[in-house]
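A protein chain is absent from this complex, but the other protein chains hold their places.
Showing subunit A:
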Amino acid sequence: MADVNLYLHNVDKNSEEAERIATDAAKRIESKQLKLLDVIQSMGEYMTDDDATVRAKSIGFLSAILAALDSKALVRQQVSVITHFLTDRLEDETGLKEVAKGLIALLEMQRFGPEDAEKVTLALIKVDLHKHPQGTRFMVLKVMDVLFSRHRDVLKKLSDPFIDGFIELIGGEKDPRNLMIVFSLLKVIIIEFDIERHTEALFEACYVYYPITFTPPPNDPYGITAQDLKVRLRDCIAASGRFSEHVFKPLIDKLDSTSQSVKGDVLQTMAACALSYGPSIMAKHFASLWDAIKFEVLNSSDDELATDALSTMQAIAASLSYGLIDVPQPATAQSRYLKAIVKETLELLKEPQQKQAKPAGQIVASVAKAGVVPFAYIVKSTLPTLLTVYDDSEGLAKQRAMLEVFNQILESTAAVYGEWGEMEPYPALENPLLEFKDKLFDIYSRALMGVNKEEVGFRTVALKGLEILSKVRKLLADNEIGMVVQYLDEVVLEREEESRQELKYAEHLLQISTMKPNLIMEITFPALMATLPDSEEEARGKPYLVTLEALAKLSIERAVFEVLLTRLFNKLDIVIHNGSGPIYPRAILSTLLYVLQKKSAADHSDIPAFYERLVPTLITKTISALTTPVETGTKANPRALIDDYMIEITGRLVNLVVRSLDATRQEKVLQDVFDLFVFNKPCCIILKNREQVADTFRPFGPHRVEQHVPYMTIFTCIVVGIRKEVKLPVEEISTFITQIGASIPTISLPHKTSHLRLLATIINKWLPPSPSPDLASNEPISILVRPSISSACSLEDTIRIAFWVTKAITMKGDKLGEPLTLQLVDLLSDPNYGSMAARGFAVLLGEDELLNKQNYAVQRLLSKQKIFFLVVPKLVEAFKGSEQTIKPNYLVALSNILRHIPSKIFLPSLPQLVPLLLQSLDLPTPAKDQGAVDVKLATLSTLSITILESANALQAHVGSLITRLLSTATYHGDLGNPGAPRRVRKEALSCLRIFPGTLRNELVLPYKRQVMKGLVACLDDPKRGVRKEAVECRARWAQLDEPDE
């Protein structure tokens, strides 16, 4: 049987097989076993078949072969024959799609020449495309697309007949996918072809689609959006200035449309046309455009449309100033356009407090941004008048409104002339603001420094203006910017009460510091440092915190931070020497910590460089404060350095630096700190009295000195920051672990945490994996968590240790994780210690501040999930069978687990958990019990998440949940039973607020009366914050049954 028979036999039933037959034929043609002409001849009988589909399918066979053929396989003459054959077939309506496919394959052939292209094109434009289905039209357009990309010259030479034919061909196309091709081909014709005689026809061909109001069908396989079509069509319309006579009038008419999206499209199209058509064409149209679009800004009620209109105005100005290098002559289009704008806006700007001043300012500013020429015109024709208005205006309110107008104009300067450091060449036209800069500088300076300090709003506007003036390149001289910096310094140092505002002033300094860092180093640093008091007495009542904050914010970059470090260490010494208490030194060190945290968060690579200057210095200072005797006769109080909070800050500082070191350096540091803290050996971290420190410093071990124990915080902070691959310098890790564990019960409460954390860190990073999941046979863990027989106090400590150990173990995914965790769950049923264990789950799952990823803790993915799926079913089960007094333990544990687990993990389990969550809302929450308050807040936030993300889990509980939320939210005003504290009441209200709109109407509507009534009591809550929340909540419920528009 001939291939064609086989193909026709299979094509409808088994398209893969048909494909294979065609590919096989193609291979045989390539290897000369089969002649292409024979194939065509074998098709002969089918080509004359009465059934049109048979004819189509047989052409499909040829197309499939062509598609499978190598592009070099056919010789010139073969291409010519097939071209001839296929172009003849273009008339056969049923085979059109297959013919088009064949042509696409044929066009890819190397020997397909210009004369073939001409033949195909002429045949193609005669096709009556309209009556064919979308898919067929798409194929034909694809052929056209390939012709455009491979044989554009042929098409151009065909000229008029082609353009007419093409317009005819595409007329009436409606399919979005096809239109994407049509628009891109039209654009090529409009730009590259000689269209003089076809302007109107081509414009019509495009504009008939304008405006595009297309909504893609759901699940549209091609993913074409209205925006895609709009952009392509806009490109066509803007492609040639020849359209200008036809386009603007209808566009202006369409601005009356009620559809915001049509109006936006119109404005964007106008802007595209203006930019593309150029000055001589726009000279004829700017006036009517301006008249039409100004209302879109001046009386706008839609910010987006106003923004579009402003861009259009700017585009017209940019277009008109194309090629201009100086302020235009009065009669030119540019100057008439700008004059019209100034005429309209200047009057409005003279009354800067009125509503239309703002849009008028926006118009002026955005047109000025169009380029140096419009900018110069606007400045020269508005500023002198407005400066006079400013001088004559009485009252700060008006002056301030005028300053806002100035600021808008200044912003456009920055856009036109660039900021300092800008690489673009400086414009040829001198900045017209230079003429006014002294005046402006004077006005702004007086506005900032010459008014009452309480005029925060006014001064903020002035400050903004000064900042812009300083930023624009080559406008202010360095000494003038220096003045601005000085003003800012003074402002920063003003009275403390307005400190929040002052922080923003510091932001302005920061802005300038990025452009002129030397000015900040030379002026601001000395000025601010000079105001820092030298002793705590002197500091009393002084806003040194504000100064420190400003310094911290300016010191993120390395060079500045180095200066800060030196200066603050010096200051610290002086302050200590003058006998300070701990408070002021804390603030100084906190400043350094703040900067280091910022640097660390920003991944600065220069942190290791600060090791030498920071770590040994600080540790030496702190330790020698205790080990060297106090000199008599001086006020010096080095003990200020060793209050717990100072040591904590020191630890954090040291941690940030140490963790940034590489493994080699860390190994050395680790050895050193072990020498210092554990082995009592002289060590090079201590910079003075090394031997003496070694002899006396005993923070750890059998001979420890109680006063030295707090220093272990620093030790923990260093060890926790060490990478796992660094070896721990102890002979036997388990001995060391046991030693730490044993010390914990004898250490006072405040310092237990650092020891527990140390223990957990070492287990997590350095203890080898347990050989089996059998707890009893695994030392030292089994010893650590075994309740000891001694006093009750140590049983509490065992619980602490057990939670921290379990945390370390579960984090790294060790085999012991499961037995340890289950042991913790069992603790919950203990009448004495169950509640302590319940709170412990916050430790188990919470993110520790130090034992975490940033400090190289081993943290397996899904370790928290594992705990969740292990523990929660047990909790639910145990809860059901437990006594009333024990139940709260399970609820608290559950809340502590849920608040540390991503919601997507617990959402599937919610149906089982909701009853428990509801009961936990009934637990009492005395305001003094922070733990209970946190649990309640966590429950409320879990419920809120549930409502938002998994409302179905709550369906059955809506009523009881609402009742409980209302009762939680209500203040009882009773001394004996005051109800939940304010934060809980507020949270309950905000949870209740989510119901309407999130849950289905029919689920919540039945409770509307109850809620509206219940909330009345909350409206009278003693606390304003709760009342506000109640008002919002009530407003949401009040709208419930109103019909949606």
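The rule we apply is simple: a residue touches a chain if its C-beta (ideal position, glycine included) is under 8 Å from a C-beta of that chain, and two chains touch if they have at least 3 such contacts; residues count from 1.
One rule holds in what follows: contacts and distances are computed from a predicted model.
Chemist: Since a chain is absent, check the UniProt entry for it and pick the matching name: "Vacuolar protein-sorting-associated protein 25", "MIP18 family-like domain-containing protein", "DNA-directed RNA polymerase III subunit RPC6" or "N-acyl-aromatic-L-amino acid amidohydrolase".
Modeler: Spelling it out: the chain absent from the display is recorded in UniProt as "MIP18 family-like domain-containing protein".
Chemist: Among the options A:32, A:703, A:853 or A:928, which residue touches the chain absent from this view?
Modeler: Spelled out, the listed residue whose C-beta touches the missing chain is A:928.
Chemist: For the chain left out of this view, which of A:167, A:583, A:783 or A:876 touches it?
Modeler: A:583
Chemist: With respect to the chain omitted from the figure, which of A:457, A:526, A:902 or A:997 is a touching residue?
Modeler: Touches the omitted chain: A:457.
Chemist: Taking the entire complex into account, which one of A:77, A:258, A:301 or A:832 touches the absent chain?
Modeler: Among A:77, A:258, A:301 or A:832, only A:301 touches the chain that is not shown.
Chemist: Using the document's definition of touch, tell me which of A:242, A:708, A:751 or A:964 contacts the absent chain.
Modeler: A:751
Chemist: For the chain left off this view, which of A:533, A:981 or A:996 is in contact with it?
Modeler: A:981
Chemist: Where does subunit A touch the missing chain, residue by residue?
Modeler: 299, 301, 348, 351, 353-356, 397, 400-401, 457, 460, 496-497, 499-500, 503, 545, 548-549, 552, 582-583, 586-587, 590-591, 593-594, 597, 643-645, 647-649, 652, 710, 713, 749-754, 796, 799-800, 803, 835-836, 839-840, 842-843, 846, 849, 927-933, 971, 975, 978, 981-983, 1016-1017, 1019-1020, 1022-1025, 1027-1028, 1031, 1034-1035, 1038-1039, 1042, 1045
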